[in-house]
Each structure stands twice: as C-alpha cells, then as structure tokens.
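Excluded from the complex is one protein chain; the other protein chains are retained at their positions.
On to subunit A.
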Amino acid sequence: MEAQSQALLEAQSQALQVEIASLRGLHQHRERSMAMQFEGRMQDALLSLSGKLGTEEAVSKLRAEVEQMEEDVTRQTGMNGIRLTSCTVKTLHKSDRGLEQQHTLAGSCLDLPFQVEFKLFEAQNKTITEMDIVLDTDDMLISPFVSRAEEDCDLPQFFRTLRYFSERLEDRRRTFQHFQEKYPSVVSLPEGSGSEVMNLIHPQLPGCVLAVHWSVAVSKEGDVTAQIHLLPRVPQTVHNMDSSRTLEGAAESFHSLLTTLGTEAALESLLLALSTGH
C-alpha cells in the first residue's frame, strides 16, 4: 500500500516537473516578444486572477501603486525634459550569467522626435551595446555628435545634449517668430520659423537681402553653441554703388553688436534701423 502510493506520487511529481519545464519554455518564448515582471503588487494581482487572493483588495492596492508610478513618470519626464511615447523591451537572452534585453524607445525632446534602440546587458553592472539613434531633424550639425554617441553608447550624455540642442533650436524658433510678428514688412522666413535663415529685406530695396544665418552647432563631445552670422546679398550694381564699403564690413559690425548686446538686442537694433528707414 505504502509502496504503491509512493510510486504514484513519484510519477505525479515527475509529470509535474515535465509540465513545468515545458511551461517555462513557453514563458521564455513569450518574453522574447515582451518582457514582464511579476513582483510585489503584480504578484498579488496574479494570485488574485488565479483565485488565490481577494480580488477587490488586489485591485485597490494595485491601483494605488499605479497612481504612484504615474506621478513618478511625470516627475521623471519633467526632470529629463524628454517625453517618451513608446517603449518596448524584449528579452534576448537570459541565463545565470546575466540578462540581455533589447530596448526600443521613441519620443520627443521639445519639438524634436527621436527613436533610440540599444541592447542592455545586466550582470554585475549594466552595459549598453549596439546603440542606434534616429533623429528627425534637417540639422546636419548634430550628426557627428550622434555618430560619436552611438559609438560610445553613452545614453545619458546623448539625451543631455539633445535637450540642450533642442532648447537652442526652440530659442531660435521663438526669436525668429517674434521678429516676424513685430516687423512683418521687413522679416521673411523663407523656410519657416524652424529653419536657420531669417531674411531681412528693406521694402524699398527688394533686391537687397540681409540674411541672418543662425545655426546651432554641437561638438563631438556634446557642447552646444549657437553661431549667428549676417550675410548681405545684394546685386552687383548695388555693390558698385557702395563706395564706403559698408556692406563688406556689415558682417563684422553685426558680430561686434552681438557680443556687446546679445542676440535679441542686436537683431532688434538692426531691424529698428531697417524699418525706420522707410
């Protein structure tokens, strides 16, 4: 009798072990498409789904935790200045040596959309490899930095610079828009307020253009600087008439105006001179 029940139990235990192994395999396979962790409140929720714990309580506790997390995400979004719109994590490899996951993030920094993919290997410390960045911008001046960041796999440094960069772009856009609204007869933005160029044209001298060229440069190491130049474009006939060579010195004079007054005030005084002339 005893021997019989012992054999039965042994068989049962073996069958269960086989079943568990196959379920584990299935679970791991699923994790490859989306990794999920069941700890803490999530574990409770799981137990309650399988009828082992009171559901109402699990719902209210999980809800409280979710609310707390929503708050954390909002705070972290503000802190980083980065809005994430999608975020997927796939498990590539899991063993005693560590866990390797593929992360795909998409979002925006102010008006600048981005997508970043990388592999994260977690063992004693975390290591990022194979970072790939897609930035939706026409600004080529950031691309050497982007390549360097991909090479170095320096994720926070990339996002820190991206924030400085998009803030400078936003400054430029706001300034261009401000002057266009204030001096509509003089200012034109041929490629929109997001572009590098603002043209200043005196209404009575349609052929003469003072182009304000405002670029935002990023060094390979991630330093962001704005570079503003004034480029006069006039027909040859006007050039010939300019006996005191005012035009030739315009770029330089504007530069010294910039360093003494700052960007906005320098542009303002230039525009004031142009608009009072007519």
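We adopt the following convention: a residue touches a chain if its C-beta (ideal position, glycine included) is under 8 Å from a C-beta of that chain, and two chains touch if they have at least 3 such contacts; residues count from 1.
The rule is short, and it goes like this: contacts and distances are computed from a predicted model.
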Query raised in the report: Of the candidate names "Ribosome production factor 1", "EKC/KEOPS complex subunit BUD32", "ER membrane protein complex subunit 2" or "Centromere protein O", which one corresponds to the UniProt protein name of the undepicted chain?
Result: "Centromere protein O"
Query raised in the report: Thinking of the whole complex, not just what is shown, which of A:Leu23, A:Val134 or A:Met241 touches the missing chain?
Result: A:Leu23
Report task. Would you write out the residues of subunit A that touch the absent chain, in ascending order? Result -> 2-3, 5-6, 9-10, 12-13, 16-17, 19-20, 23-24, 26-27, 30-31, 33-34, 36-38, 41-42, 45-50, 55-56, 58-59, 62-63, 65-66, 69-70, 72-73, 75-77, 79-82, 84-89, 103, 105, 116, 120, 125-129, 131, 152-157, 159-160, 163-164, 221
